[in-house]
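Just one protein chain is left out here, and the rest sit where they should.
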Amino acid sequence: MTRARELLARATNPTATVFILLVLVFAAVFAMNPGFFAGPSLMAFLKQAAPLVILAAGQYFVIVSGNFDLSVGALVGAQVVIAARLIDGEESRTVPVLIVMALFGIAVGLVNGLITTALKVQSFITTLGMLLVLYGAIRLWTGGAPTGSLSEAFRVPGRMGIEDVPVLGQIPWALLIMVALGAGAVLLMRTRFGRILLAAGDNERAAALSGARVDTARTLAFVLSGLSATVAGVLIGGFAGVSAQVGDGLEFTVITAVVLGGVVLGGGRGSVLAAMAGALVIEGLFTLFNQMALPATLRPAVQGAIIIAAVAYAARARARPVPTATATPTPS
Amino acid sequence: MTGPLLAMRGIDKAFLGVPVLSAVDLTMEPGEVHALVGENGAGKSTLMKILAGVHTADAGTIELDGRAVSFTHPLQAQQAGVASVFQEFNLLPELTVAENVHLGREPKRRMLIDRRAMTESTAAVLADLGVEDLSPAAKVGTLSVAHQQITEIAKALSQGADLICMDEPTAALADAEVELLYRLIGRLRERGTAVLYVSHRLKEIFDLCDRITVLKDGRLVDTTAAADITPDDLVAKMVGRRIEAQFPDRLPGTETGEVRLRITGGGNDRVDAIDLEVRAGEIVGLAGLQGSGRTEIAEAVFGIAPFTRGSIEVDGAPIRITKPRKAINAGIALVTEDRKAQGLALRQSVRANARMVLDANARVHSRARLARVSGLLSSLDLVARGEDQEVRFLSGGNQQKVVVAKWLAAEPGIIVLDEPTRGIDVGAKHKLYSVIRELAAEGLAVLLIASELIEVIGLADRIAVLHDGRIAAELPGGATEQQVMAYATGRGPE
Amino acid sequence: MTQRLAGPRLGTTALIYLALAGVLVVGGAAVAMDGGNLFATANLVDMLTRTSLTGFLAIGMTLVILCRSLDLSVGYTAALSSLVAATTMDGQAGNVPLAVAAVLLVSGFVGAFNGAVTAYLGVNPFITTLGTGLIIKGYLDTQYKGPAGDVPAVFQQFGYTRIGPVPVSALVMLLVAAAAIWFLRSTRIGHHMYAVGGDADVARMSGIRTGRTLLVAHILCGMTAGAAGLLLAARFGTGSAEAYTNLYELDAIAAVVLGGTLLLGGKGGVAGTVAGVAILAVLDTVFNVLQIDPFAKDVLRGVVIIAAVAIYARRQLDRHARRPRFAEGRAS
């Protein structure tokens, strides 16, 4: 009986849903335009999808440990603007500035984490506040519009790639970085840290009583999110250059992606791979909309409907009664 | 009115195929205070929860005022006039006493909540109970346990209950508060409200109750008037070896070695003057009623709520254990009382849980130990569809095995087991018994906490009996249940 | 614990009003140093005016948050409502009642959708309302390419006239607030919102229909967003889809938590929220009078919100200390 129920649970496993969704979306894209699956255009797609995928990985760590990070969008924007202003076209400054950005990303994550864990402020509020602070501070610093410009070297990762590859044309660095970081994220979740993160998100008390440093793990999750936003910033900035609006609203897109991946807000459930797949689904949807020339104005509506539907489905799958031993008596 | 207020007949109940109650009868008259006694595991709580609509009986009938009823939800029981005061309170800390008392049944005037009526009727109920020092406007979150309990009782009464079940109501109360509860129950009797009083404490039972129903192994032993029976006879009726409870013998080659855990004058806000030592290869039992401080000692040893007085030595070295990490690094393991809330990450896999302690503590983490986890699980006869199955799908017994495995994986020198067999099936119980013996044989120091006296007696080499946060006596392994009960209930030696 | 009983501490609401007073004093001082007078009628009017809009939204938001839910779609609902109002009125004073009814109907319906999906499909409110917002956005962008409809002068009074220094809109907002306080206090369903947010199981055990309570909270939240939309229409003299770009929902949430309502539900109230709204309004006015860079405003807001919640969190700690059996230090 348990067996049957569990098989059912497996079949309707929310994590599985996202991969089905992924297949559906790309099947549709293929129907629209088989040409899309030609090497170059596929590469181009993955190139522009890379930042969101990386952000999704970062956000996953935070969500799975039972928190939110609403500040990533603002952080991505801030990083690009910082890069432009500090580099100001000087090739030689590229590397130092990259280091500065990394440190900044870590710092933001650390602040988010410490305020959330040490001061017991719900992460929603912490990161919402951080969002406002970053948004305002960065514009205060640049007088409202980004100044300076990026160096060519800085733009390589986001824009360039290994050229003249047969069939594929160009293999974007962004893709390689995405794959590398993605693999890294998957491996990280297999380490002690990853396991503790999951356990903490699932049952904080049990993890703590097993000796886990729950707060430290959660803070690290925020730091990882901050770093992922930094990488995403480098890629997006590299991909398209500076503009005042970079990163706007990205946080919601990312959280949506992660949730589409079957990762449950509240923590303890879902895999980082599925989260990244969620990001690909979102990007795939945008492509699909474009391929079928769905009126630009109508797209948010369809997107919203799909999200609600997908999550509702996953919720139903999850809500199925499972035999937990809670039914056993507790003799006095 | 004619006939009894309550008549339960031929109640059967089994969990996971394990019979917990069989053919139990219980009748109560209006205004009667009826004690339901028996050892832990005798089925008292189950019977009460069936009456309260928390569980549903597999067989048997329940009649209230002569009307047949069957409850599938606590609400139905409440509407039928059966209220329950469990040990975990059903109160909202952010609301006031009055609001809690009327939650879901707020008095209305012209469609609106009539707050005055709410306050007045609450005040009335409290006055009726003879409680002066509790304001209906007080926030429950700020109240003492006793006052929260009173709020629960007031809630029950305001539901117009004519039968109130109380599960170990004095467990968390100080003496003064127990007095208050006595008065309260007196009032209830006067009001004609029947009280089903589940307790271990013989003194209270004889002080309060008109009739006593004794359960053992889920069967009805006897129902007598309190006046017709002496405490000793009552205990005699309650205890006695059980068929199914065969405990494995001490394994050959188990020898008692050095002192691994020594507590000297340990105390904090819940326990006091604890002197205890556990040697390698020794199983020491901690017996005592609920709230007597058993779990508190475990939590202190493990650094959850450390001792604020006294000292702890591990393998002869004094050590200050301020948080679980320190305990773990000192080679201490704790199998907690509530495996769901404290032991397991239910949505993680068996393996993830089994290696949680290793993952969480760099000092105990090692490849070798990780490699042994699987073997450990199978040596515990874990029944699961593989190590990647989520533990929430496992039976209570197998879940407990995972918890034990997660601690043994760290190869501790001292293991504290708090209610290791709570709510698990017989097979798993026996497995755990022999595991405990094996641990001792391997030279671990075992501190065993169990409400089921029989377990302590059956397994422990020495038994420390707790009463009101102090060690009332230390008895040898062979002690009888009467002896243990005597100290546990605070009556002292016969 | 005994100490807590001994020294009854300040209620959170009292605290927040104290904070409001503090902000007024500090702000007044700052303005005075700048040679101005914060309490000049003009500035008072300005503050009061600024409270109206966020006020409406925050009142409804308080209800859902009390139920441990959330509504990220209020900004969109308000924009939609402003259009419904303006197009229905279409310049005819006679249409005003009809328009108001239509707005409350539509906005209530949006709320109902949020509530139903959250309560009965088990979708996390964050996702539900995010999706709803996107759906409305899509509808607005497709349907309206800018301001539409015409609000008759009569109704514009709602946005512009004032009695003494008090703008009618602010007055109405305060009335709604009063109504909400009364609702939470005097109606069963309102009262039950605390229970649902506090502990859904206890609520259920006490016979409370938790799903319905949540649904009502969301409907009312939608309706207050509708009221906000009416105010927008009155002030704009037309309906504006663009209104959703102002992230009113975040302002509202900020005001609510600033007002001492627990983001995790079950604790707080509208009285506090009003103070929270007022604090934000006062800050805005002070910043305007002091001619401070608009971006500094975001930074400060972020900091204020985090700080406030951190303080409340402090007060929440050691809520349920266990009863001591042995007084500390008493060696027996």
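By written order: A, B and C. Residues from 1 in each chain.
We adopt the following convention: contacts are C-beta pairs under 8 Å (C-beta built on N, C-alpha and C of every residue); 3 or more make two chains touch, one makes a residue touch a chain.
Rule of thumb we're sticking to: contacts and distances are computed from a predicted model.
Taken from the listed names "NADH-quinone oxidoreductase subunit M", "Hydrogenase-4 component F", "Monosaccharide ABC transporter substrate-binding protein (CUT2 family)" or "Multisubunit sodium/proton antiporter, MrpG subunit (TC 2.A.63.1)", the protein name that UniProt assigns to the chain not shown is "Monosaccharide ABC transporter substrate-binding protein (CUT2 family)".
The hidden chain, counted over the whole complex, makes contact with A, C. One of C:14, C:30 or C:148 touches the chain omitted from the figure, and that residue is C:148.
Where subunit C meets the missing chain, the touching residues are 40-43, 45-46, 49-50, 53, 106, 109-110, 113, 132, 135-136, 138-142, 144-148, 156, 159-160, 231-232, 235-238, 240-243, 245-246, 285, 288, 291, 293-294. Residues of subunit A that touch the chain left out of the display are 28, 31-36, 40-41, 44-45, 48, 51, 142-149, 159, 236, 239-246, 248, 286-287, 290-298, 301-302, 305.
The rule we apply is simple: only the chains that are shown with their structure count from here on.
Counted by C-beta pairs in contact, the busier of A-B and B-C is A-B.
Averaged Cα coordinates give subunit B a centre that lies 45 Å from the centre of subunit C.
On the subunit B side of its complex with subunit C, the touching residues are 74-75, 78, 90-95, 99, 103-106, 108, 111-113, 115, 141-142, 144-145, 172, 174, 265, 267-273, 293, 308-309, 468-470.
Of all residues in subunit C, only 1, 4-5, 185-188, 191-192, 194-195, 198-199, 202-203, 205-208, 266-267, 319-320, 322-332 touch subunit B in the complex they form. The touching residues of subunit B, counted against subunit A in their complex, run 15-16, 20, 40-46, 55, 167-168, 198, 290, 302, 304, 324-325, 328-329, 334, 336, 340-348, 352-353, 355-362, 365, 385, 389, 392-397, 399, 406, 422-425, 451-452.
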